[in-house]
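Here it is, the structure in full.
A single protein chain has been omitted from the complex, and every remaining protein chain is retained in its original position.
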Amino acid sequence: MTDATRTPSSAAQGVTQLDVHDRPQKNRALRRFMRHRLAILAVIVLAVIAATSILAPVFAPYPYDKIDLAATAQPPSVAHLFGTDRVGRDILTRTLYGGQVSLLVGMGATAIATLIGTVIGALSGYYRGWVDTVLMRITDTVMTFPSIVIMLTLAALLPRSVWNIVLIIGLLSWPGVARLVRAQFMSLRESEFVMAARCLGVPDRRIIVVHIFPNVLAPMIALITFSVGGAILTEAGLSFLGLGVAPPTPSWGNMLEAARNLDILKNLTWTWFPPAAMTVLTVLCVNFVGDGIRDAIDPRLVL
Amino acid sequence: MLKYLVRRILISAPVLLMITIIIFGLTEIAPGDVVDYFRSPDLEMTAEAEAALRTRFGLDQPAAVRYFKWLGNVARGDFGYRFTDGEPVAVVIGRRLNASLLLMGTALAIGVLVGVPLGVFIGQRQYSFWDFSLTGFSFLGISTPSFVTGIVALLVFAINLRWFPAGGMRPVDSEATLGSTIHHLLLPSIVLSLNFIATFMRYTRFSMLEVVRLDYVNTARAKGLSPTAVTWRHIVPNAILPVITVIGLSVPTLVVGAVFTETIFSWPGMGSLYLDAVRGRDVPLLMGMNLVIALFVLGANILTDVAYAVVDPRIRYD
Partner (left out) sequence: MWNRRLTLTILLALLLTIVPVHAQDAGGGGTLIGAFDVGPGGAPKAIPFMDTAGRTWLSKIWSPLISWNADMSALEPQLATEWSSNEDSTVWTFKLREGVLWHDGETFDADDVVFSLNLALNPDAATNFPGFSSLSRESVASITAVDPYTVEIVLNSPNPRLPFFMIFAWVLPEHALKDLNPADYQTTDWFFTNPIGTGPFMHDEYVADQFWALVPNPNYFRGAPKLDRLINRYFADETSALLALESGEINFTYVSGDVALRLQEEGTYQIYDGPSGVTNYFIFNLRNPVFQDVRVRQAFLYAIDRKAIAETVLKGTATVVPCISAFPSMWPDASELNDYAYDPAKASELLQEAGYDTSASFELMTYYNNQFHLDAMAAQQAFLAAVGINIVPVAQDVPTYNSYFYTGEGWDISYRGVGVNVGNFPFSFYEPGGQPTTDGAPLAGQLFPELQALIDAARIESDADAYLGLLQDICKFQNENALEGYMWTAVRFGAGTSNLQDFYWFPAAGGGPYEDHAELWSVTE
């Protein structure tokens, strides 16, 4: 988390044109991505993290809210591979389940951001004129107004459920997507195949959805990947301030929150290290993947 | 240019107004008010005392009346008083803003002074050892929550090594001096700057790599200019252009402050003040802070555009 300094990532985008019908080029992109060894490794690590989190009920040795007052604050052992917290809950179990929440927040918030951003960007880029002016004013406002401010306000005022956190983060992180989609639309609407479609009297909605949108997908995927990482960090940050997902539902963020207590920080290292390491590792991998995708489709794309 | 500026400023006014309405609306929807905040669980408050407090804060009036009153007062330059401790809002914001600008400004400066040169450095050495290790650091920098870095830094450098004070802005048993301020400032600003360094370094590197491929660079080389001259006269100035936008976009965060770092280092800046304002339902403070933040954001946007035009003569605003 960047302490309110998440730099909007689409500051100066190059515009890519990628025709989805152009098979060889798509394969070339895939080949280029496969060459990015770090990104491949990151995909594998992410797959493992996601699988173990989703299958937490299968892998986890205990229920996540199972307390054991006979085994509180235990360091790692055979019975508890990652040790236990101060009410005797298994840290490994909670880390696995915490992954569910963190990944859900990361992907859920990004999905919302993508949806809003795409609609606004598409309308803005396709119709231009006053629609563009109005929508881009709004986008600029949301983009530059430090979202952490609104987030703190909302998070303090709404009940602390997972879905509220998803909604809050999602509703405030769409401008990047909107700007990217708009830039793509603005250039694609002038392209020959769109002109042709328009001459044939294809309705606007169909042109936007069927003809232009598939071509915007590729650069969007890279940006979306980066924002998953951002959303996970934001959840961790909100949790650190006691505004994230409410315990006892574990999230990496609220497990980390416990480390605000100096005693836990210094002496119960095993309770906060796994979620901290998982947060950093996941976000790192997500960023590597994003980097790999960007390099594969267009290295000049600054995201 | 001037026309452009005037238009930008005119467009900004309704945006400002919208922001104040949204924030005011949020505080209205929010459950509880400052009187609820004051209520202590241990003590009884008579209905009479409660009503008197609400009247005292003007909370007995309809929301619309309160909003327009606030707006009218602000138009006259009166930001009102904090609900929670009665201090003039303008005074609190002034004090906290100074602290935030000092901390965040230092962090941003370190970020630019370290991040951009490093970006230039590795931008010339793509796929070298330095490129990999610094890019790796940069990824780590943007992937690590700043509160984790902050806590660890505090534990190591303030508690174990005792090189730096464990928070605060000045010593309390002696006068604040330049030395003592730097001493208190260093650790939190370095923690904060890690992120700036990582971001600016990445952008500069990308930008360098892009510019290196351009035709005029080849032309310059072909002219027989020395590699150093090509780098510093032709590549770097152009590569830095997009980085300026990124730096400009970071400026608004200076005003908001660093919520986590301020909390961990007990730095009395805007970030922790904002949290206090929300928790105490301190409406005048909340409104005042948002107005100031919004002003800074819009101002920074305009300035970024202007800076861009100054650096790049190709850009014209009409």
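For clarity, chains are labelled A and B in written order, and residue numbers in each chain start from 1.
Note that a contact is a pair of C-beta atoms (placed from the backbone, for glycine too) under 8 Å apart; a residue touches a chain by one contact, two chains touch by 3 or more.
Small disclaimer: the values here were computed from a predicted structure and weren't measured.
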Could you run through the displayed chains and say which ones the absent chain touches? A, B
For the chain that's not shown, point to the residue among B:Ala109, B:Ile182 or B:Ala229 touching it. B:Ile182
Considering the complete complex, identify which of B:Thr55, B:Asn73 or B:Ser128 is in touch with the unshown chain. B:Thr55
Contacting the left-out chain: of B:Ala109, B:Ile159 or B:Leu303, that is B:Ile159
Residues on subunit A facing the left-out chain by the touch rule are 65-67, 69-70, 72, 85-89, 156-157, 159-160, 242, 246-248, 258, 260-265, 267
Mind listing the subunit B residues that contact the chain we can't see here? 30-34, 36-50, 52-53, 55-56, 81, 84-88, 92, 95-96, 99, 154, 158-159, 162-163, 165-173, 177, 179-180, 182-183, 262-266, 268, 272, 276, 278-281
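Throughout what follows, only the chains that are shown with their structure count from here on.
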Give, as an integer number of Å, the spacing between the C-alpha centres of subunit B and subunit A. 22
Give every residue of subunit B touching subunit A within the complex, in rising order. 11, 15, 18-19, 23, 26, 29-31, 139-140, 142-148, 151, 155, 192, 195-196, 199, 203, 206-207, 209-210, 242, 245-246, 249-250, 252-253, 255-261, 263, 271, 274-275, 278-279, 286, 290, 293-294, 297-298, 300-301
Please name which positions on subunit A make contact with subunit B in the complex. 1-5, 7-8, 11-12, 137, 140-141, 144-146, 148-149, 152-154, 156-157, 229, 233, 236-237, 240-241, 256, 259-260, 265-266, 276, 279-280, 283-284, 287-288, 291, 299-300, 302
